[in-house]
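Here the complex is missing a single protein chain, while all its other protein chains stay put.
Note that the chains are named A and B in the order they appear, and that numbering of residues resets to 1 at the start of each chain.
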Amino acid sequence: MVYKKRIDGRALDELRPIEAKAGVIKNADGSAYFKIGKTVSYAAVYGPRELHPKFLQNPKTGLLRCYYNMMPFSGVGDRVRPGGSRRSKEISMVIQKALEPVLELQDYPNAVVDVFIELSQTDAGSRCAAICAAAIALADAGIPMRDMVSAIAVGKVDDKIVADLNYDEEAYEDGPVADIPVAVLHNTKEITLLQMDGEISKDELLRALEVAKHATEKIATIQFAALKEKYAVQR
Amino acid sequence: MSLLVKQKDIVVPGEVLADSIDYLPGAHTYRLNNAIIAKRVGLVDIEGRAVKLIPVSGRYLPKVGDKIIVKIVDITMSGWMTNINSAYSAMLNSKDIMRFVRKGEDLTRYYDVGDYLCVKIFNVTSQNLVDITMKEPGLNKLNGGRVIYINPQKVPRVIGKMGSMIMMIKDKTKCLINVGQNGVVWIKGPAPEAEFAAVSAIKKVEDEAHLEGLTERMTAFLDKECAHLHGLKIEQPQEEEQQPQSFQHYQQGREE
Partner (left out) sequence: MHKELRKYIVSLLDKGKRSDGRALDQYRQPVSVTYGVSETAEGSAQVQIGDTIVMAGVKLSIEKPFPDTPEQGGIAVNVELYPLSSPDFEPGPPGIYAVELARVVDRGIRESKAIDMKKLCIEKGEKAWTVGIDIVTINDAGNLFDACSLAAMAALKNTVFPKYEDGELNYKEKTKKKLQLYKEPTSVTIYKIGKSYIVDPNMDESHVYDARLTVASTADGMLSALQKGGEMPLTSHDINVMIDLAIQKANFLREKL
């Protein structure tokens, strides 16, 4: 079988519509809203702030902590029980690892930068939307960042390499599927998140990574615009 | 022309500011190969060949010499622990206040938990442990009034060139205002309407700090908001903290 047209009619490398805004949560030091297709993510940054408990403190540098969580009504099917799961713990960790390489926290010894991410509705690509929102929020909070981090889920559906899989494509049953979330740094094109779920050959994977690099360029432009828009508005 | 931005442009982390080794990376930027790249969201400030940024956000980091407003959160054997609106707290030792404190005296007689003080930072260690002092003119306990928090990066704008902006706000609203470098602002006015006007004015400067023509807009805003404050008398500064009764006592305190 051959995947002729994408389920929602998009071109193979076409992303779903994206909306991004910075500074949406007043209490936070930095915050963002990031929507891609039907996946919506909020991120708030608090920090640098005092880190408790004390034994976690690092006297040489500040630390980053990320928390990814789905709101109970954000799942495609049943209610998502609050309190996190093994999945959300793992996702929190890979998000943290995706952001750490660009942050400069040496000026904040013993302190912590907390990033909280909540999804209000999901349709695949949630960890990538979370990273995009978190990156905007960190910049908004004034945490020194050497580069912008952008993430997208690329993959293979049947015989086609595609960008930005939605839930139906992830769940495609008429052929092999590979779901590959990738985070890319804007200037160096280095990769800070890479996971793969499914089956794919090495060559196809390398092609998918090239698609990811192009896709994340478009996302970075939108992230930049969201930050600049906050300061361009005349009140 | 390999400078890709101009003075006062808003740039974001990861944005390329210049594309040649002719330019030097200033504050909040860094060099990657030939390019100079921004590390913060900020306004471009070009000085000769140096490209630096004025950040628009970021929590307060303590600096020696900063005059700040702190809140007492705890009392220890040797002094007062204070919250300075940062990831770090500051210690005010009992020997660093204008009054003479005898050994073992109850420190709450001087300052108590919940009090706001105007202090100066005289030491910051490599681990960002902070020592503060009140042994300078102009540093005292802030009685009454109210405290608001603003973005510490906007403090220079709120104060203005040679203090011009804050003087204008004080004059028009008839309030006493003390702006700490750490983004804590104390306001005391002759009436709540006056304080409300002062708070609104300061928040407006905070919101529009990065935009052109702010001074004109603030003058117009203040004229309008303070029109109904005419009948009020300007708030008078409180008395400076009592100097020690005798020089001898003061000397004894220092030797102990």
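FYI, a contact is a pair of C-beta atoms (placed from the backbone, for glycine too) under 8 Å apart; a residue touches a chain by one contact, two chains touch by 3 or more.
Because the structure is predicted, anything quoted here is derived from the model rather than measured.
A.B. asks: Check the options B:Gly48, B:Gly65 or B:Gly114 and report the residue that touches the missing chain.
C.D. replies: Answering carefully, the residue with contact to the hidden chain is B:Gly114.
A.B. asks: One chain is left out of this view; which of B:Glu195, B:Glu208 or B:Glu235 touches it in the full complex?
C.D. replies: Of the listed residues, the one touching the omitted chain is B:Glu195.
A.B. asks: Per the definition of touch given earlier, which of A:Tyr3, A:Tyr67 or A:Tyr108 contacts the omitted chain?
C.D. replies: Once the missing chain is taken into account, the touching residue is A:Tyr67.
A.B. asks: By the contact definition given up top, give the residues of subunit B that touch the hidden chain.
C.D. replies: Touch set of subunit B with respect to the missing chain: 113-114, 143-144, 146, 192-193, 195-196.
A.B. asks: Please output the residues of subunit A touching the missing chain, sorted low to high.
C.D. replies: 25-28, 38, 40, 42-44, 46, 49, 67, 69, 71-79, 82-83, 114, 116-118, 120-123
Everything below uses one rule, namely that only the chains that are shown with their structure count from here on.
A.B. asks: Which of the residues in subunit A end up touching subunit B in this complex?
C.D. replies: It comes out as residues 29-30, 47-50, 59, 62, 102, 104, 107-112, 139-148, 185-188, 220, 223-224, 227-228, 231-232, 234-235.
A.B. asks: Would you mind writing out the residues of subunit B in touch with subunit A in their complex?
C.D. replies: Against subunit A, subunit B makes touches at 10, 12-16, 28, 30, 32, 35, 37, 39-41, 55-59, 61, 87-89, 126-128, 153, 207-208, 210-211.
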